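All protein chains but one are shown in place.
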């Protein structure tokens, strides 16, 4: 029951998504706005930051402050914002191409830096926006114009990378499961430090096979852990389809050093006087 | 015993290193040239690729083909080279700044792509070339001008990242231990796919405390494994100072598709004829 | 080749040299398929033509339109308006109909069942005929509205059934005879509709006796030209509107023994290409503005380390992410000047879709011979246009890298001074050629150096090789005579040519070679000019600024420039010129 001042609709803008009918990202938009309502923060105090891709279009569909930046750099934009504005709730929304391909380095370092924000990647295992090329999470045998016959590369384990590089909260959800997605996002935002949620979100246009995901996902059978090594091992050996919160750590979030009181620059002059 | 045609000195150039006296990288230079002699490949068929940093100066000190590229991109240079010239033995040499900070994304993707080459990172936990700033492997409390009082960030686990992203061979060595470093490099080069060797190599100028490493390193007490999840768990819980080969996998190396026979472009015209 | 027929309309109309039509409908309605079919069939009849698509922001399911122009002569740009506009449906039409003007003597075909004709269009007073696309199609077993539309257009312009069916059979034959028959029936239904129309737009037979047509996009032509030139390695990161270059190269390189690697980002793709080229393989990548921006640091490395590499930049609207699917010429600045430090290199631009092939091949040749990066400035309007052209001539340019021979001398100097500034490059595997390529200031061997003398001599050498190269007469296009000149570059060349058709005493000068600046050649081409109209698709006038920087302009200069996505049309150029002539 949500007895809060804000409802999910208060977090939705009036801009019509460009997404294809049936795209999983519609569900993610529902989940994040529902989660925001649960969190009950005023939309004016929330920021949704993204890069480029179908998924990355999401900020403008919310009623929060948003930044639709360049491809792959959302985490860096968000880091600057959160460090200098610790009062804001910052969510970063990305896709598997934006986040794990071009944006991979910022992912590593965001996890390590452990700034208090939430990173949600809508993983559809394809570059949707550019019309169907393999991403780091794409299966090795997926055929496409750019990689005829498939890349032959084993897909990435984003959750393991997150763990190995220091993320403080790691979860996987399925876009169609709005209830659990919402719950997990609320937990992720509330958890201090850098929280990472991978949401499996089908691209019905370039990966029609992903409509099958609905039947394939299942809740994680084991409890979440706070031991990164155990969590990593578990994820490395699972089938990639189990959802839920997998790891919740206790690392100290990044300390921003920003004081509210802005000091006087003239104090800095003494150093130079001869 | 090395009864080979080539000796270590055949792999050394006549160019004097710019390194500070006592720098660990001198030892790494010895180890790689010794390893090359063991491998007994003609220097003309070897390529040593690097980025920018004190450590990245190493190619010109060998007598192989070398490419001293831009900061952080050595793995990409090397990937292009090896895919189009599978006949060459390709070694990539980097530093903790070059390889794990600016070069982090290429590291992730090189591991995943699993091209048959060897990646050696001279980890001194500092940016030596730019005179002493913290790198991703630097301890959180290490004081410097750029991060007074330390960064407060927990250091990276490069070996775990390598495992999580699919490297096929993972090892750690200490530069001062030339015998083991040499042996491990030989194994790394001989192992198919992407091999990663982190060599702890002290920066005596900006990290004089690293002279203590000599006493701190110790051989790994457990046998190498071919189970990445086990290896990851082990490394995540070790003290960062145990050396040896930690993981040797069986993933299929990247298939380059390059044929020796170059076909005729005129065959491509039919497609366009109306 | 089948001969074009007389138009099937009852009234007789004078055949014209060019006809334009648009087929609109939501994605899935098959507008693009219909346009392609008509284009290819026209090719079989010896006509020329071009197809552009206009699509909405939706990834799928939004509005789409096939914009087609057919002509008796090579024609790559659209006319200023359409003779026929046919709508399968009107969904989202408000968003684009303003950009698709129908000629005053044109015709709109609309199915009343598809809803009302948009007010914006109806208000122009253009003739509107209704035709029951839906009913006609559903009356046929397996019939499709877009095929009925094909029939209508074919009927109006006189495109013969046989040519259409040749294409249909090649495309759909595999699906069985029923499908082919349904298409034929649909087309026939459309043709009957056309015959009932009070209008017709017959296209005259192809004027020149020419060889077979090719149907190709600029992006494909660039890829084929690159391979012809010798490219055997490509590194790829997808980006609109360059992705098709990469998607063409992937299977094509595989066929001839080359390879393409999909990189994690553009920083990787350009470095991969440089690495492969260091290994002796001519290498390429393709991107658009945002990706090019990310490649500039490594391109500087290729300049300093003297590694050949070709970058195709298929320009789109900028700045930043801009409009990914629309054209602009606004990457001229970054391509020429976007390096830190002084970095001589080459920038060229194809002047037409057909020329994409030549220009890409020339690019490979120059990159390899001069050991330099070459940036090719194509753009969305070339890259994604599908055109009917004559088979491009074979070009002699090949990758001809000056390499060092094996030797025991141990005295190899990678960056040795030479008369032409190009030093023989040892390819890994060459005995005695070992060296380390370096982006730091270096001496003759490549060893990093802080000496002023090394910095100077290597910079002099790198400049000399670019400035001393013989660019032949490929620097640009000069057509016609007159003291009034239209000066343009790249993709607008075709537009300018079209504008000057029929005008006399006007000279067309267009640059294919952007950098190094072809100063002497351009000065010669402009000698005697009294008035020069500089035409470019940028907001700030980058091209004119660039020219000013390099030469005096001792004549009256006017500027016709505009940002995208609204392309400068032949009519605008002509109007400006007429205006001038009048005054």
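When the chains are written out, they are named A, B and C in that same order, and each has its own residue count from 1.
Throughout what follows, a contact is a pair of C-beta atoms (placed from the backbone, for glycine too) under 8 Å apart; a residue touches a chain by one contact, two chains touch by 3 or more.
Just so it is clear, the model here is predicted, and its values are computed rather than measured.
Chemist: Out of C:72, C:330, C:351 or C:513, which touches the unshown chain?
Modeler: C:330
Chemist: Among C:431, C:545 or C:558, single out the residue that touches the unshown chain.
Modeler: For the chain that is not drawn, the touching residue is C:545.
Chemist: Looking at the full complex, which residue from A:223, A:239 or A:273 touches the chain that isn't shown here?
Modeler: Checking each option in A:223, A:239 or A:273, the one touching the absent chain turns out to be A:273.
Chemist: In the whole complex, what residues of subunit A lie against the chain that is missing from view?
Modeler: 15, 42-45, 47-49, 57, 59-60, 63-70, 72-73, 76-81, 83-85, 87-88, 105-106, 108-109, 113, 256-265, 267-269, 272-274
Chemist: Can you list where subunit C touches the absent chain?
Modeler: Touching the missing chain: residues 56-57, 95, 99, 288-290, 292-294, 296-297, 300-301, 303-305, 315, 317-323, 325-326, 328, 330-331, 333-334, 336-344, 438-441, 448, 450-452, 455-456, 459, 463, 538-540, 542, 545-546, 548-550, 562-566.
Chemist: In the whole complex, what residues of subunit B lie against the chain that is missing from view?
Modeler: Subunit B touches the chain not shown through residues 18-21, 23, 52, 54, 70-72, 101-102, 104, 127-131, 133-134, 136, 145-148, 151, 205.
To be clear about the criterion, only the chains that are shown with their structure count from here on.
Chemist: Measuring between Cα centroids, what's the chain most distant from subunit C?
Modeler: Of all chains, B has its centre farthest from that of subunit C.
Chemist: Per the centroid of Cα atoms for each chain, what is the distance between subunit B and subunit C, given in Å?
Modeler: Taking the mean C-alpha position of each chain, the two centres sit 42 Å apart.
Chemist: Rounded to a whole Å, what is the gap between the Cα centroids of subunit A and subunit B?
Modeler: For subunit A versus subunit B, the centre distance works out to 31 Å.
Chemist: If you average the CA atoms of subunit A and of subunit C, how far apart do the two points sit, in angstrom?
Modeler: A distance of 38 Å separates the two centres.
Chemist: Two-or-more-chain contact residues of subunit A, please, as numbers and ranges.
Modeler: Residues 101-102, 104, 136 of subunit A each touch two or more of the other chains.
Chemist: What parts of subunit C, by residue number, touch at least two of the other chains?
Modeler: If we look for residues of subunit C contacting two or more partner chains, we find 254, 264-265.
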